[in-house]
Structures are given as C-alpha cells and as structure tokens.
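Every protein chain except one is present and positioned as in the full complex.
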Amino acid sequence: MSTATASAAWELPSRGKVGMFSLFASEAAIFVIFIVAYLFYAGKSISGPTASVLHAPVLLTVCLLASSLTIHRAVAALRRGDVGAFAGFWVATIVLGAVFLGGTALEWRHLIREEGLTIRTNLLGTTYYSLVGLHAFHVTVGVLAMATVALLTAGGHVKREHAARVDLLSLYWHFVDVVWIAVFLVVYVAGR
Amino acid sequence: MATTDVGWIDAPAKRRPLVDRLHGWVTTVDHKRLGILYVSYGLLFLVIGGIEATILRLQLVRPHNGFVSPQVFNQMFTMHGTTMIFFVAMPLVFGFANYLVPLMIGARDMAFPRLNAFSFWLTAFSGLFLYFSFVGGFGLYGAGTAPDVGWFAYAPLTSKTFSPGHSTDYWTLALLVSGFGSIGTAVNIVATVVSMRCPGMTLGKMPLLVWLNLVMAGLVILAVSPLTAAQLMLLVDRYLGGHFFDTQAGGSAVLWMHFFWVFGHPEVYVLVLPAFAFASEIIPVFSRKAMFGYPVMVAATVAIGFISMSVWAHHMFTVGMTSAGNTFFVLTTMAIAVPTGIKIFNWLATMWGGKIYFKAPMLFCIAFLFQFLLAGLTGVMLSSAPFDWQLGNSYFVVAHFHYVIVGGILFCIFAAFYYWYPKVTGRMYSEALARVHFVLFVIGFHLTFDSMHVPGLLGMPRRIYTYEPGRGWDTWNFVVTVGVAFQAVGVLAFVFNLVLSYVRGRPAGNDPWDAWTLEWSTTSPPPEYNFASVPVVKSRRPLWDLKHPEDPDWKYE
Partner (left out) sequence: MSPTSIFAPLSTPAESIFELSVLVLAIAAAIFVVVAALLAYSVVKFRKRRNDDGREPAQVYGSLQVELAWTITPVIIVLVLFLASARVVFAVQDAPRTKDSLEVTVVGHQFWWEYRYPGQNFVTANELHVPVGTRTFLNLLSADTDHSFWVPRLGGKTDLIPNHPNRMWIEPRETGVFLGQCAQYCGTQHAKMLLRVYVDSREDFDRWVREQAALARNDARVAEGRRVFEQTACINCHTVSGTPANGRFGPDLTHLMSRETLGAGLVSNTPDNLRAWIRRPDDFKPGSLMPPMGLGESQLDAVTAYLATLQ
C-alpha cells in the first residue's frame, strides 16, 4: 500500500447511478409482489365486477411512453448546455405525466361510479386499485420531483453542470415507464 | 500590525458544551458516528429484548405457571421476536457495516451521508413507535396494546376481525418505516462498495467483510421490499376494506405466508452474512494466517445470496403444499448447506497450521464455529420435510434458530465488539472481564439452548403460554430458564467492560492486533476524514505488504 496517487486512471461507476439502480431493484421487488397477488387472484373474485370492466388505457400509455422520449431529449439538451430546450422538453414531460394521472383519475371515477368497482368490492377491486395505484403514486412522486426541478430552472439555477444529476431523475422516470409496461401487460392483457 | 486573538491555538482544548456535543451527534452524517449510534441502539434493545425473553422463560419455568397472563405472554413473544430481529440484529449489523466498510475500502465516508443519517433515524423512530404500543395501542373495543400476533403475523389472525384495536397496526407501521430505513442503508452500502473503493482495490482485493456486506445489502434490497409490499397489502385490508388476505372473500392466508417468508428467509442471511464477515476478519488475524480460499469464500457468499432467495417455503412444509412443491424446497434448502459448509471448512483451514492467540475476539469465534456447525446440522434436519412435519413449529425450531442467531450471530457480534473496540474508542478493553463474559455466556447459552431441543422432540409446540405436566417437558423447561441467568450476568459483564474500559482502558494505538486491513492504518479512533491521503493498495492485505516488504501478498494472489 502506498499513499502516492495511482498512475493508471481509477474509474468506478457513478454512485448516483449505482444508488438509483439499487433503488430500482427494490421497487421492482415491491411491484413483483403486487403483480403476483394480481395474477394469483385473477378470476377468483367470488362476486362483483369482473376484469371485463377494465378497458386498456391506450392513449394514456402513449402519453407516458412519449414522456420518456421528451425527458430523454430534455437531458440531452441540458448536456449540450441548451437550457431553453431543456426547459421545454422538461415541462412537456411533466404535462404528459399529469395527463396520465388525470386520465387514471377519470378511469377510476368511471369504474367506481358506473361499474361499482372499489377497492373493497372484491379481489379484483383490491388487487387492481392497489397495483395501478402504487404505480400512479410513483408517477406522482416523479411529477412532483420534476416540478421542483422546473421551478429551479425557472429561477435560473439549473445549468449544464447539473446534467448528471438531472439524468438520475430521468432514469427514475424511465423506470416508472418500464413498470407501467409491466402493469399494463399484467392488468389489461394477461389478467383478462 | 493588528493582532487578533489566537489564544485558541496554544490553549488546551476546552470541552464544548454538552448541548453542542449532543447536537453534533443528532445532526451527524459521519458514518463512524452513525455506526456508533446504530450499535448503541441495538445494544439497548438487546437488553430490552432480553428482559422480554426472561419474562417468557419465567412463565415457562414450570407447567401451569401464573407469572403472566396469556395475553401478556403472547405480547411478550411477539415483541421479543420483532425487537430482536428488527431493532437489535439489524441495527447492529448496519452499525458495524457503516463504521467499517468505508474504512476498509479506503474511503472517507459512505456514498450518501445524508441518506445514511435519514435511514438511521427512520429505524430509531420506528423502534420507539413499536414500543409506544405498550401504552398507546387501545382500540375501539378496548382490545389492543402491544402486538400479540407473533413476529410473522400470519393472516387471518392479523385481520380486523381477529385483531381489533391497533396492536397489529403498531407492528405493521413500525416495520414498514424501519424497512425504508433498511433499504436506504442497503442502497448506500451497495453504492459505497461499488463506487468508492480506493485506487487499486478491485473487487477481488476487497476484504471479505466488504464482500459479505455487499451481498447482505443486495439481499436487503431484494428481500425487505416484499415485506414492505405485504405490509401495504395488510394495511389495505385493515383500513380500506381490501381482501388481500381475507379468506371470507376468497383471499388466501397462504399468500401472506409466501410473501412473508420470501422476506423472512433471506432476512436470516442478512443477519448471518455480516457475522461471517466478522469471523472472516478475526480468525485470520488471530491465527496469523491469510484467509484460506478467498476466491472460494467469495463464490460461496454469492451462491448463498442467490440460493437463499429460493428456499423460503421450508417454513411452510406443513401448510399443505403439493408433494412436488415440498420436494423442491427440500432440494434448495439442502443445497444451501453446501456453500455454508464450505465456509466452515475454509475457516478451519485458516486456523490449520497457524498460531492461534486466544484473545476474546478469537474465543468467541471458536465458540461460533462449534455452535454454528450444530445449528447448521439441526437446520439440515429441518430441511427434510417429513422430519419437519414433526419438528416444525415446535421448540426444536425455536432451539435451532436461537442456536444460529445467538450461538452464531451474537457470538460473532461479541467478537466484533472486542476486536474493533480499540479502533473505535482508542482504548483496550479488559481481557479478564471479557473472559468472564465468555465463560458465563457459553455456560448459559448451552444450558438454555442445548436443553431447548428436547421438549421439541417430545412434542412441545411453540408460542404456548403454558404446558401440560406429564409430557416430559417440565425438567427441560426448568433448565432452559436457569441458563438465562448466566447469560444475563454475562451480558452485564460485557456492558460493564465496554463502559469501564472507555474510561480506564490503556491506550490502544493504531494497530493493537498487528492486523492487515486498512482500518488499522489510521489512528484510534480515526479522524473525521478517516485517511490523511487516500490509500492505494496492491493486495488483499495492504498492511501485510507494508510489514513484510520481502514477502508481499500481491506476489501470491
């Protein structure tokens, strides 16, 4: 052992990325359990509405997936130093996320009022609202975090040197999208 | 030239006011201080959990005893188990990891110091919250206070029907919050080990303690999360009218069991891997030999981590899974005995041909080897599903897991306390008092936990507040209770040693054990920044290389 500086470059992965991917592993494990419960109970409700009342939210899915594109463009812009373009794409991402949340709220209102499906109705209600709700909670957290960054950007505090950190938040957003693909396939394709 | 008052340069250091010093501890983000906070917290709850165990054993000292009511007994065993796992063992494990991992990899702190502090305070708060249930848990029907559903809280006992009041909610919420703390610490450990090693320290040159804590952290991330999910589901059932585990609505009680044990089994590896870590650092130093088979030890650790995620339903052999299902879990459970046994052999091989110094850390590690061997063998017995149909849910199982957790894990934790005490405090502990602790605790441990196997073999189930005479259980239960006294006095001697030596121990110096890993290259205690300049390493034992320049490790690795 010596205390001289090492000659060869000693490069280790960025701790922010490692931390974020570890968080993804944990979140994935949580979602897997909710998905297992959903699939296990599919078709087993004793009474009440069946999965036929669920209609695939294609438009909302397109919005959410598109928001991955916009956030990707936003980060690329910030890396280039183009704060203006960054802000535009960033706000677009927030809007798309908010549309997703709003659309989910409308879907739920329909299910509760017209189809009589609540979290306490039957096994379908319990597993559906829990799984989709858990995902929507994560979308909400992402939207709030992005809104915070948007506020900071409006105040002129976000610059090119913050690109790596903003990128971490975008990784979270991509993860939320990937989880949505899984939830979508489970709820609207496999579970019906 | 104007002079400014620089009297503070030459004046002796004045102690800052107590409030300032306490504030420093409360707001610290220094991994060493957080490590000490975690460990102190764990020690405090060890005493509390021990008192709960004493109450249990006093009630069971003879049949039809009336020391406590069944309601109190059921709360005691629930709180004892929950406390020991979540507020003793986990904090101790995280505390040592926090203190040692950055030092051993030549880093100045953990990857995310503020997340570190946040995780600690989440855990600390949730423990206090759980204990608040003793006074605050009364619900609508007057039922409640402390949780009494067992530490694994099976459904549907935990539904509002069978657990009115808030006792179950205290269990659920306390563990939910501490779970977030655990995941936070685990993420921190992974990021630290992957991203903050000093130059030259490739993954293959990390101390085994760092490897074992890395795998442990990975297990926490993958295993605590399912528990979090299950607890959210339980809250949905209890408060939003959900039916996840509502058997009346077609829900499944067995599903809770699967979710819980998917957490519960890897959890015990979360506890034991750091114990292995301590043994892997201490045994080589006190045998004066390098660890035998380092690459195999790493491979075995990773194998244990993977296999441990596939064995969980060996806790469910009696619930009515299919014969194929049961057989699968027999196979995976027996399989995990192979890498675990390999580790025992490698520790033995490290001692073989060495020069063994019987200081307190090594005494506890030798006892660990003997006891962990026995614990592993009773585990193999339990892994044979038909044998488990008799032994499961009996005192044989209770004896087995206490053998692992107390005889294995706690003994290694004692060893670790003694080994790193000089580094953390700058003082040597009293070897004489440590031996008193060792002898008393070994006697007490064996009196209690050797005897405890027998009532299980004779048909005594667990979690019963009393038992019938005439089944051959009486004398054995009496002996089990007697052992508690020895262990209690032993732990008192231990705590007394920690406190007394802090005040009166002789100065330890940087490297009292003539050891080989980076933490011994800095002062005792280390400065806040750990290392004056970041070390550069060439082998697994950087200090061996320094002390033996003619025969450095990197020539042989």
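Each chain gets a letter, A and B, in the order it is written, and its residues are counted from 1.
We take it that contacts are C-beta pairs under 8 Å (C-beta built on N, C-alpha and C of every residue); 3 or more make two chains touch, one makes a residue touch a chain.
Because the structure is predicted, anything quoted here is derived from the model rather than measured.
Trainee: Checking the contacts here: which visible chains does the omitted one touch?
Mentor: Across the whole assembly, the hidden chain touches B.
Trainee: Decide which residue listed in B:235, B:253 or B:500 touches the omitted chain of the complex.
Mentor: Spelled out, the listed residue whose C-beta touches the missing chain is B:253.
Trainee: Among B:37, B:229, B:385 or B:543, choose the residue that contacts the chain missing from this document, as touch is defined above.
Mentor: Going through B:37, B:229, B:385 or B:543 one by one, B:385 is the residue touching the chain not shown.
Trainee: Pick from B:24, B:353, B:509 or B:527: which residue touches the chain that isn't shown?
Mentor: B:353
Trainee: For the chain left off this view, which of B:464, B:485, B:500 or B:534 is in contact with it?
Mentor: B:464
Trainee: Please output the residues of chain B touching the missing chain, sorted low to high.
Mentor: Residues touching the hidden chain, for chain B, are 69-71, 74, 148-150, 154, 156-157, 162, 247-248, 250-254, 287-290, 292-296, 318-320, 322-323, 326-327, 330-331, 334-335, 337-338, 341-342, 344-346, 348-349, 351-358, 366, 369-370, 373-374, 377-378, 380-381, 383-394, 457-468, 470-473, 548, 551, 553, 556-557.
Everything that follows uses one rule, which is that only the chains that are shown with their structure count from here on.
Trainee: Where the centres are mean C-alpha positions, what is the separation of chain A from chain B, in Å?
Mentor: Going by mean C-alpha positions, chain A sits 34 Å from chain B.
Trainee: Where on chain A is chain B touching in the complex?
Mentor: 1-6, 10, 12-16, 18-19, 22-23, 25-27, 29-34, 37, 40-41, 44-46, 119-120, 122-123, 126-127, 130, 134
Trainee: Sort out for me which residues of chain B touch chain A in the complex.
Mentor: Those in contact with chain A are residues 111-112, 115, 183, 186-188, 190-192, 194-197, 199-200, 217-218, 221-226, 228-230, 232-233, 236-237, 240-244, 249-252, 255, 259, 262, 518, 521, 532-538, 542-543, 545-546.
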